[in-house]
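Just below is one structure, and these are the notes that go with it.
Every protein chain of the complex appears in place save one, which is left out.
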Amino acid sequence: MLLSKLLGLRVIDAGQHPVGTVIDVRLTIAGDPEHNPPTPSVLGLVISPRTRSSFLGYERSDADAPVILAALLRWRHRGTFVAAWEDVARVGSDLVRLRPGYTRFSPVLRDVD
Amino acid sequence: MTELPVIHHRGQLVDARLHLLDRQLLDDEDSPAGIVDDLVLSGVELDKDIPEGTEAPQLTSLLSGHVVATRIFGGGPPRSRLQGIPRSLVDSIHVVVKLKPTDMVFDAGWMERWLCDRVIKHIPGGRHAAE
Partner (left out) sequence: MENVTGMLGLMLIVFAVSVFALHPNWGDLVHQVTAPAIPDKESAATYWYFAIALFGAAMTPYEGFFFSSGAVEEHWTTKDLGTARLNVIVGFPLGGLLSIAIAACATIVLLPSQIDVTSLSQTVMPVVAAGRKLFLAFAIVGIVAATFGAALETTLSGGYILAQFLGWPWGKFRRPAEAARFHVVMIVTIVAGAAMLYTDVDPIMVTEYSVVFSAIALPLTYLPILIVANDSEYMGDHTNGRATNMFASVYLVIILVASVAAIPLMIVTGAGQ
């Protein structure tokens, strides 16, 4: 399946309530991305409740400069979270449905070895 | 920054749209080979319920081959027109995506070859590099 088909899909929860839009797909690489990385696998979907795409990903990083821009973009994309792939029940051609009781995870990109 | 829990994972995180899509592809000699236009995921199908406990989809290849119109206006050419690059050829993912040495020809397209054969080669100096 093409990854671009996932981007921009509406996301609803088990009770058919809208939750947001898929703005990115988070992958995990069991190794160093800069040196012969092994196969990346999908960790989850990055979902934004308010916006349909993310400009530059300030809401996912620790970067805070330039100050005004970072604050503005972070405010605009507030509420962005990651849904784990285990919590995805169905990927349709026009929406994604999450499982009941899904967890909202932090969108911040922080590496853990 | 937020009080949401951190998802458990092993390894480095890479966000597809933020870190992979639209990045330049360079071959092992640092020549441009294209732009990452799309990614192919295995292990997931559209419009089918995903049973619990299924393994996570994996990235199997990169696609390249968008043209001017699709770059500016969105959408994409048909899948058959895009060149697939197996992810095993990826040497490094950073500011640019670098590929390992390969025999694969990064299709510059008929336009590049046509211009090369019909126009450039006939201009004096067309075959020589500047110093």
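Going in written order, the chains are labelled A and B, and every chain counts its residues from 1.
Going forward, a contact is a pair of C-beta atoms (placed from the backbone, for glycine too) under 8 Å apart; a residue touches a chain by one contact, two chains touch by 3 or more.
Everything numeric in this text was worked out from a predicted model, so none of it was measured.
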item: Given A:Leu2, A:Leu69, A:Leu95 or A:Val108, the one touching the chain that is not displayed; value: A:Leu69
item: Hidden partner chain, touching residue among B:Pro32, B:Pro86 or B:Pro101; value: B:Pro32
item: Residues of chain A (touch criterion as defined above) contacting the omitted chain; value: 56, 63, 65-69
item: Sites on chain B contacted by the missing partner chain, in the whole complex; value: 24-25, 31-35, 64, 66-68, 71, 94-95, 108, 111-113, 115-116, 119-121, 123, 125-130
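The rule is simple: only the chains that are shown with their structure count from here on.
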item: Interchain centroid distance [CA atoms averaged], chain A/chain B, Å; value: 20
item: Interface residues, chain B side, partner chain A - complex; value: 1-2, 4-7, 9-18, 20-21, 38-42, 44-50, 52, 55-60, 63, 76, 79, 87, 90-94, 100
item: Chain B-facing residues of chain A, complex; value: 1-7, 23-37, 39-44, 46, 53-54, 56-57, 60, 62, 81-82, 84-86, 88-93, 99, 103-112
